[in-house]
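The complex is shown incomplete by one protein chain, all other protein chains being positioned as in the whole.
Chains: A and B, in written order; residue numbering restarts at 1 for each.
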Amino acid sequence: MKDYLVLRIVTKLLLPFILLFGLYVQFHGDFGPGGGFQAGVIFASGFILYSLVYGVRAARRILPIGILRAGIAGGVLIYASVGIASFILGENYLNYGALDHHDPAHGQHLGIFLIELGVGTTVASVMMTVFFTFATWRED
Amino acid sequence: MEEFINVVILAFMAGTVVAIVMLRNLFAVVMLSGIYSLLAASIFVVLDAVDVAFTEAAVGAGISTVLFIATLALTTRYEKRPLHKPLLPLLVCLVTGAVLVYGSLDMAPFGHADAPAQKHVAPYYLEKTKADTGVPNVVTAVLASYRGYDTLGEVTVIFTAGIGVILLLGSWRRGLTTPAPHTEDEEA
Partner (left out) sequence: MDVFVSLYNYWIVIFLAMAGLYIVIARGNLIKKLVGLNVFQASVFILYISFGKVFGGTAPILADGIEVYSNPLPHVLILTAIVVGVATTALGLALVVRIRKE
């Protein structure tokens, strides 16, 4: 796509806004529509747009495959370890009220924030990995 | 007005599906399924499910269309003509549909506040969410807190599906050491 000047420039202009919107959806999901699932997909679609226009090799240079694979597992680990943390603090598994003993509602809010982060990480990494895998597959 | 929009968008969806069944050009089929997802997202907005609409627009109309097109690039663009008339599948679908329509006559009318689905735990969530979690978006609160186990399971399913795709199509070692094998820009 070396000749499509308009596409390349518009992609560069749009990309920061797509990623910023993804982050907004991630961290504002408690108050408005949004959350980890949506934010992960929007974040991934930003990078997919970039690799559609500039080629997968360029996208891989920004996002090495090791980071993506760490993200796939890391999100699930964040989620599960929040559960274990509430275990250790003396409550049931995934009962975030334990994260703040003085104000359980605040602990709940913190727990929701953390596990949405885990969900977003896993969903974004899986979507990007799946796309890169399809785009770079070849017959052996 | 709301009901009118509801009726019209659902009729559009039925039309889109008829076109999907008829067409044999797979590129057109994939594009129509993207439109189908977008129409589903608009119907979710009409039915007050803004979070779901958001997800369906991003996932159904965005990512899944891209994945289908990537698969078309790796396989084939046209569907072969069927060998014989599909009478038996048509009969199965008509009978199943007739049974389901008969069953739907007993269902609670659409949109009524005293339907059984509105009676059980939903009022509890709407009432207690603010005090329990301090999060105004009830969908997020139920997703992450009240039904956290459920969501943990879903995230594990996504994790497993990602691993499955890597095992099927990506070679684990080669992907880690060398950059993407063939990545000239026209490929994308």
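Here, a contact is a pair of C-beta atoms (placed from the backbone, for glycine too) under 8 Å apart; a residue touches a chain by one contact, two chains touch by 3 or more.
Everything numeric here is computed off the predicted structure, so don't read it as measured data.
Engineer: Out of A:Tyr79, A:Tyr96, A:Phe113 or A:Trp137, point to the residue that touches the absent chain in the complete complex.
Structural biologist: The single option touching the absent chain is A:Trp137.
Engineer: What subunit A residues would touch the chain not displayed?
Structural biologist: Residues touching the hidden chain, for subunit A, are 31-33, 35, 37, 41, 123, 126-127, 130, 133-134, 137, 139.
Engineer: Kindly note down the residues of subunit B that lie in touch with the hidden chain.
Structural biologist: Spelled out for subunit B, the touching residues are 3, 6-7, 10-11, 13-14, 17-18, 20-21, 26, 29-30, 33, 36-37, 40, 43-44, 47-52, 55-56, 59-60, 63-64, 67-68, 70-72, 74-76, 79-80, 82, 86, 89-90, 92-94, 96-97, 100-101, 104-105, 107, 109-113, 115, 117-118, 121-122, 125-126, 129-130, 136-139, 142-143, 147, 150-151, 154, 157-158, 161-162, 164-165, 168-169.
Just so it is clear, only the chains that are shown with their structure count from here on.
Engineer: Taking the touch rule as given, give the residues of subunit A at its contact with subunit B in the complex, in rising order.
Structural biologist: 1-2, 25, 29-35, 37-38, 41-42, 44-45, 48, 51-57, 60-61, 65-66, 69, 72-73, 75-76, 79-80, 83, 93-94, 96, 104-106, 108-109, 111-112, 115-116, 118-119, 122-123, 125-127, 129-138
Engineer: Note which residues of subunit B are touching subunit A in the complex, please.
Structural biologist: 50-51, 54-55, 58-59, 62-63, 66-67, 70-71, 74, 131-137, 139-141, 143-145, 148-149, 151-152, 155-156, 158-159, 161-163, 165-166, 169-170, 175-176, 179-188
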